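For this view, one protein chain was removed and the others were kept in their places.
And now, chain A:
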Amino acid sequence: MRSINPGRVVAFAVLALLSLLMLAPFLWAINTSFKTETDAGASPVTILPEGGYTWDTYVDLFQMGSIPTWMINSLIVATGVTIITLVISALAGYAFSRLDFTGRKLLLGLTVASIMVPGTIFIVPLFDEMLAFNMVDTYWGMILPQVVAPVMVFILKRFFDNIPRELEDAARVDGAGSFRIFLQIVLPLSRPIIAAVAIFTFVGAWNNFLWPYIVTNDPDLMTLPVGLETVSTGFGVVFAENMAKSVLAALPLIVVFLFFQRQIIKGIATTGLGGQ
């Protein structure tokens, strides 16, 4: 047991206060979302609603149908982006780590250099390209531009580099080709990094706003963040509704966080992932 000293008590109090400040916007949003619109818009502001708490706003949101549609769209887009990113980045990372082929140096150099290129800057030419491909207002139009992740290729390559080669030599003696070694030896040993890359790609794609916003006009195709911003369903005062929508949009990722807390924290700590 550590001894209790005044310094630690002060530190504890400061930490508790800061944490409360960090959580306050959530708590306030949840509180508002269970009020009636009349209570949410009442002045002066009170914590407890006069008319009591109610589920009505949430029930209405599910009956109107937009939120479930947008959630499914977000799920489709985020899952698509995650799977494609993982497959193409792992394959490329493995080749850069283990195989020597013509143009390897050039391609690796290009990949590393493009880590610094901020993708959001090219939305204008990218949109023009999507028009030409007829991909505006399609899932592919949302997904494909998000799968190019040079930083993931680099992070996976670096992880593969650290897997001892001796493990593969035995398999090679048994006649295993490079693809079998990749599938049966390298990938199973890379689970932690693959989990980290998958989680960050998924969260990034689930939350991405600008690109899906630009490339979709059809409300039935919108992802959750885009739908929330673009379509306002209510008339007049919709504070409780806005907060209920926000809570619903935040919930899936908070559940992801609770499940994958260790991987997320470790992923950030060891790779600096997610800083975009």
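To be clear about the criterion, contacts are C-beta pairs under 8 Å (C-beta built on N, C-alpha and C of every residue); 3 or more make two chains touch, one makes a residue touch a chain; residues count from 1.
By our rule, contacts and distances are computed from a predicted model.
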item: Name per UniProt, for the chain absent here [options: "Outer membrane lipoprotein-sorting protein", "Chemotaxis protein CheA", "Ferredoxin" or "Sugar ABC transporter permease"]; value: "Sugar ABC transporter permease"
item: Residue of A:D100, A:D174 or A:D218 touching the missing chain in the full complex; value: A:D100
item: Option touching the unshown chain, where A:L75, A:I88 or A:A176 are the choices; value: A:I88
item: Hidden partner chain, touching residue among A:F12, A:W55 or A:F259; value: A:F12
item: Chain A, residues in touch with the chain not shown (by the definition above); value: 2, 7-8, 11-12, 14-15, 18-20, 22-26, 28-29, 32, 40-45, 84, 87-89, 91-92, 94-104, 107, 110-111, 114-129, 144-145, 147-148, 150-151, 153-155, 158, 161-162, 164-165, 178-179, 203, 206-207, 209-210, 214, 224-226, 228-229, 239, 242-243, 245-246, 249-250, 253-254, 256-257, 261, 264-265, 268-276
